[in-house]
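These notes are about the structure you will find just below.
Removed from the display is one protein chain of the complex; every other protein chain stays in position.
Letters A, B and C name the chains as they come in the text, with residue numbers starting at 1 for each one.
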């Protein structure tokens, strides 16, 4: 009996000593971000192409220029280059580097490093490469360094906003050629090594990437704008939003990246945590296959646009974390003017259906992927369509299968989103209105030459006023004929502990410019 | 307390029941039994008549769902039925040992036989299992007629039935118990082996001077081995006498029936079985449990159970056929 | 012979019938007795009975549709109006759970049929023909057994495309091995019976022997095993649903509902809790029943 008591005492003491360890708060000079790091593939600027890893890469690699938000508009400010000019032909760009720049390891940063990094992107041919090769028309020969402090590139004459946003994009991060070459294996230009190491000149170094556990960044004391205040940034892998919420509330993490809208709302007005928001760089749309049955008729497409309860989706599904924006241009982009012609009007929609000869409706399949939000949206759209007689079934596919079918023009209705590749109108008008680039418009079989011509013209127009007007015309035309019902532009939000200051400034540019140097505690 | 009739063991009015889903099985119904030191007693009867239950009762091994309802078991001067489990442990294996019907199944399949004997010895001698104990193990194996070098490290499944039973005997006798209970020790063995085992048992018991209860359904085996015999039927002792008396002058109709069913060399009359079937012990017949199969059954047999009376010296029978005067004699 | 049977009255016929069936009836009586004296089995039976009743009478038990959304009534906590509360679409959880019972019954039904069919065919073929056929079929069975169940089911649904039908197919493709082994053992047992030899001697074909002699013998152990496995089937389906690889919305599959609610767990605990309880409850019922059946069939108890 005594022996048993003894055993129990030991067990209880052990248990208590275990539990003592769990109350750790994050140190003052460290920032812990909880996120689902599933999409992390690499920290290589020439390869990375997803929002979350890009957010880290942006803090590891410095660029010639930075695209930042000012007065809710994206503008370009100097980075490694203190100034730049474009030749009258609109094609030849010259960037002048600051003097005395160094990489994190102390090596000097000169023009040859920029050239090497840009050429590397083109050589690697990875996901972001097309931004250089297709959008800017760069080749390896068109990038040069006349001297140590000058970089010259020759483009295909893309508008200046496009060029500058691209040079300020993640893929333009400057690598230290010496280090990269040292770790080259089988001519991979350091790809394997750069997955979990860094060779940059940004505010942070990549200290460690323990896959599916954490990514650790350490401050770069040699950063040209001065070392950041937060010395350690940890991106902790927490796949479940609920876990993120719990950890955030307890102070085990400072920032939660993937909360659900519902959870974010539950945090509002709480004592320790606030919600930081910024417009997301993406569109959520309902795409109709304009080459399929009833959707060939523009009136049916309009009927669908009138059937959708935009307010319900924004208020209830997104619980307010969305902007009613029915055009392809996100808020704050060149060419954006508020223009939302559609609202739920069942009568009007029914009339349009009747005019098109579908008074009794028809059967259709909605396809979307398995994420929580898309599921919800699809279910709401299904309900809405039922009100005008369209009998929809939902088919949830994994993203892979969905996009495969979509690329084969094989879907009837898709509920999906489009993430912006670079912050210029061009990055959206092409996929949504120009079928010739074989992106969204093509996948929805919307072969409209007027829209395509207008898109292409706008993307080459150097005169800003004329270009602006072209986008207005395109938007209006697209609203009437296009095969898309734009549900909303999401608002990106984070749960942030109140000790963390200035996170809103850091995250304002979201996928374009995520700058942790702003943050302090 | 009943009168003490034997100086080693006295069982009186022993009632044991088993609770089962079919109802309560009245396995023993007031068994009377006694024996003296060094005596050899045979308990015979058909399967299910309560022989093994009696043996287990003596060992104190009646367990759930069984229970000793009433009655006493007096071993020497110790009243086993009122003893605690902790004290019973000191009697089992030390003063009373037991060997079983299926020797292979009665040995633990995952332990070497040497160890199993050593366990017994260490218990009796109160010594840790070690070299000393194993010396004794070897001796016992030799005594049981086994080559210890060959057998000591074998597992039970590697032994033949005869060898296994020798191991059991070695184990049971290692403590030189006052009483050895052998529950059908040979019925699972080949006939030739049976004889060998009985011979061994006979020889050893003679040597050590143990009292033996031999449980068997084989009258021949009992006749050969035992001084006295007790005949059981459906949970009762029906006749108890010297072996010669039982064979030459059986009284109880059941004993007679049993003897008629025994084949003998030179026997010319036909073998007879007892008509009727063994009674269901959940709902046993009233009165004498044998009455439904008895051609001499009287009214009283259906009502009351006949007491065990001494009709001659050392010859007890539980049957109303044997005169009132005998009963009166017994009572006076 | 026939005439005599014809001539006797109805009552005698019944009597005769009962007389002939006496051992079977006794056996059933005994089983009934054991069942009655095994409280766990009784509780299990009652749970399963409730489960089936709910599935059958789902529309009578709730006035809400399991799929229709009321965005005005989203995320309400349990109240007299919605006794299990509502989910993020304003759907009544209670009615989703109630209609979910139908989905689960359907899953069990289909999976049982498919997996037993595959299992029996493979098992009997292997056991009856023996030799190389047996060796090959059993190695194939081993290959399926080499995967942890859920993982194989997961891969299958993911590749087939996650939806209810494919979930059922996937679970069946994982589950048949159990019946194959049973069927094989049974077939081998029957095959070695002398009367089969006799039947074969009078010229019966293999197919006929399998259909009329082997198959009927295999059925009862398979049925028993099936009862024991029904709980597992539900758990597997729910696990797939939880991973998003099972039934898809708005199908009210219990695992999927738990999964739906997990992002709301902290503030709206009811969404996940009730369907989870439903799963636990029904699986408990099957397990209790299965345990009971095991006890009842235990030859030691049947003595």
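Note that in this section contacts are C-beta pairs under 8 Å (C-beta built on N, C-alpha and C of every residue); 3 or more make two chains touch, one makes a residue touch a chain.
Going forward, contacts and distances are computed from a predicted model.
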When one chain of this assembly is omitted, its UniProt record names it as which of these: "NADH-quinone oxidoreductase subunit J", "Peptide ABC transporter permease", "Hydrogenase maturation factor HypC" or "Na(+)/H(+) antiporter subunit C"? "Peptide ABC transporter permease"
Within the entire complex, the undisplayed chain is in contact with A, B, C
Which of these touches the unseen chain: C:191, C:213 or C:262? C:262
Which residue from C:34, C:93, C:283 or C:296 sits in contact with the chain not drawn here? C:283
For the chain not shown, which residue from B:30, B:50 or B:93 touches it across the whole complex? B:93
When the complex is taken as a whole, what residues of chain B touch the one chain not shown? 56, 59, 61, 64, 85, 89-94, 97-98, 100, 102, 105-111, 119-120, 123, 155, 157, 168, 171
Contacts from chain A to the absent chain lie at residues 17-19, 21-24, 26-27, 30, 32, 38, 41-42, 47, 49-50, 127, 130, 191-192, 195, 210-214, 234, 236-240, 242-243, 246-247, 249-250, 252, 370, 398-401, 403-404, 406-407, 416-419, 421, 431, 437-439
Pick out the residues on chain C that sit against the missing chain. 40, 139-140, 142-144, 146-152, 154-156, 158-160, 231, 235, 238-239, 242-245, 255, 258-259, 262, 265-266, 269, 272-273, 276, 279-281, 283-284, 287-288, 291, 300
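Following the convention adopted for this analysis, only the chains that are shown with their structure count from here on.
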Rounded to the nearest Å, the gap between Cα centres of chain A and chain C is 47
Multi-partner residues in chain A (2 or more other chains touched) are none
Which residues of chain B are in contact with two or more other chains? none
Which residues of chain C touch chain A in their complex? 68-69, 71, 74-75, 88-89, 158, 161-163, 244, 248-250, 260, 262-268
Taking the touch rule as given, give the residues of chain A at its contact with chain C in the complex, in rising order. 240-242, 245-246, 260, 262-263, 266, 312, 316, 370, 372, 375-376, 379-380, 383, 394-398, 401
